[in-house]
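In this view, the complex is presented without one of its protein chains, the others remaining in place.
This part shows chain A:
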Amino acid sequence: MGNFSQLVYLVPLFPLVGFLINGLLWNKMPKSLAGIIGSAAILASFCVSLGIFFEVKSASFHEPVIVTLFDFIQSGKLHIPLAFQVDQLSSLFLLIITGVGFLIHVYSASYMSHDEGMVKYFAYLNLFVFSMLLLILGANYLVMFIGWEGVGLCSYLLIGFWFKKREYTNAAKKAFVMNRIGDLGFLVGMLLVLYNFGTLSYKEFFATLGTSGATMPPATITAITICFFIGATGKSAQIPLYTWLPDAMAGPTPVSALIHAATMVTAGIYMIARSHVLYSLAPFTLNIIAIVGLATALLAATIAIFQYDIKKVLAYSTVSQLGFMFLAIGSGAYTIAVFHVMTHAFFKALMFLGSGSVIHAMGGEQDIRKMGGLGKKMKITSVTFLIGCLAISGFPLLSGFFSKDAILTAAYAHNPILYALGVLAAMMTAFYMFRLYVLTFRGTFRGTHEQEHHLHESPAAMTIPLIVLAILSVIGGYVGIPEVFTHKELAFNEYLGPVVKNFGIHEIPENTEIMLMTVSTLASLAMMYFAMMKFRKPAFPESTGIAKVLENKWYVDELYDAIIVRPIEAMSGVLDRFVEKMGIDGIVNGVGKTVKWGGDRLRMLQTGQVGFYIFIMVIGMVALFTLSFFWIR
């Protein structure tokens, strides 16, 4: 086995080079070449990641490998290197990011081929992968933060990629601002860590926590964990900062698949899983996380049921699934959360790419009320999309089944109420997913005649990634077959075990576990059937009552607008008028004017007369003498 972990710097290097080539030559590069360069860079990273993964998986790998490139900040006692950490957790994320990332790059090369900004698009996409890899690989919080900000920037750039449309740039701005609120939390948490522990390096920080964590004041630990969690709610779209994610669908669909489903939005999960030593010391925060996660899962699921935009349904579904992951974290089952990150990356990327294929075929139409019956024209898209729906709904033996049931089991172990509400959210998931599937691919076509004529299956560059992801969605769960079936330690847990230790999970009896699994599976299956029946003959009456509220997303955007945005705008208006214009400008201009006035006065001392000069000098000397004899003593 080669020593791949020492080559880890290559993994982010390739996308960076890809970004530089495409970014610097954006006006000279032919479109097709840009796609090839962009995809090849990610493929190269994927190959190195694969090597790293197998090295980490081999029995000879024990300690995390830290590769230090150079000292980033060196000031007094503070020492922060730019270093990468290779261990089980980071190598797994490497595979997900570069693997899924590569498929989406290939897909994009075809999807974006008619767009004039394609070179720019690939430059951004590579920059995103680079930032995401920095986030994952950093051996300290600062490097993670650099990546964290980098992915935020790329997300902003790609959401507003079609910047000529006003609403798209607004969506980009919204995403950026929401993320910034979270980032502030992360930053404050980081500074608290630095202040209390004097280091940002994972290794030193966790070692200190391991030896003296129990004696630290709980308030400190809780404050840090809450701050980090605020960061996570921003990036991973949880209550109260989730509203940017559905709007982020303004970006090109492959971007939604890569950034807003498979990778970036899971950064919050990664951060907390990485800091699990810290979180295990803060049961209070874990409870908050569980509640927030579950509430987000339920809220987003209710909204998803009433959306008519194919991408919006998927976006709310993503928010809901992220809520599930946080539920797992809150229950102390960090590895299960990571497991769900992985399976979710497969099936959600698959469904986004599938929806992209649909939108492509429909000529840009995203309203499912105008679709229907597409399955006949688009066999591959339809079948792969169905696989995705089955996987996310927890159809037995598909990937989502294993990860979702593991989450629900962990939630039950933590608190049965969490389990009950979790099952409710899972049922809603099954319902809205099949509603989406049936409305899109079954029944008869409801769009215009022209659109129907135009319908076609997408080219191979788009369908092959779909097929690969569909296969992964089917088999991706077998790394985590529950213990009740195999009577062995969960293979996935075994892999992550050396770096991520779950916290406070009670053993539950096997019979109970099987029963829980049966209940949730049957409930989901029932909802699938119900949805199939209900939407076979669809009608779209004007929504009323609660449905109208849900269609308008609980009016959360309007609520934020009323209670946060408008008061701030009013306040800044007041500040602008009184503090800024009269106060600060007055002081600043006043200082300038005073200096100029002083210069003008002092200039007058320069009379040009030697006698006067000597007079000044003598006066000065007398003053100095007076001072030194009468004041200094």
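Quick note on the criterion: a residue touches a chain if its C-beta (ideal position, glycine included) is under 8 Å from a C-beta of that chain, and two chains touch if they have at least 3 such contacts; residues count from 1.
Going forward, contacts and distances are computed from a predicted model.
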| item | value |
| --- | --- |
| From "Cytochrome b", "Acetyl-coenzyme A carboxylase carboxyl transferase subunit alpha", "Aspartate carbamoyltransferase" or "NADH-quinone oxidoreductase subunit N", the hidden chain's UniProt protein name | "NADH-quinone oxidoreductase subunit N" |
| Which of A:P217, A:P509, A:P541 or A:G608 contacts the chain that the document leaves out | A:G608 |
| Of A:A491, A:M533, A:I546 or A:M621, the one touching the omitted chain in the full complex | A:M621 |
| Residues from chain A at the interface with the omitted partner, ascending | 595-596, 598-600, 602-603, 605-606, 608, 610, 612-614, 616-617, 619-621, 623-625, 627-629, 631-632 |
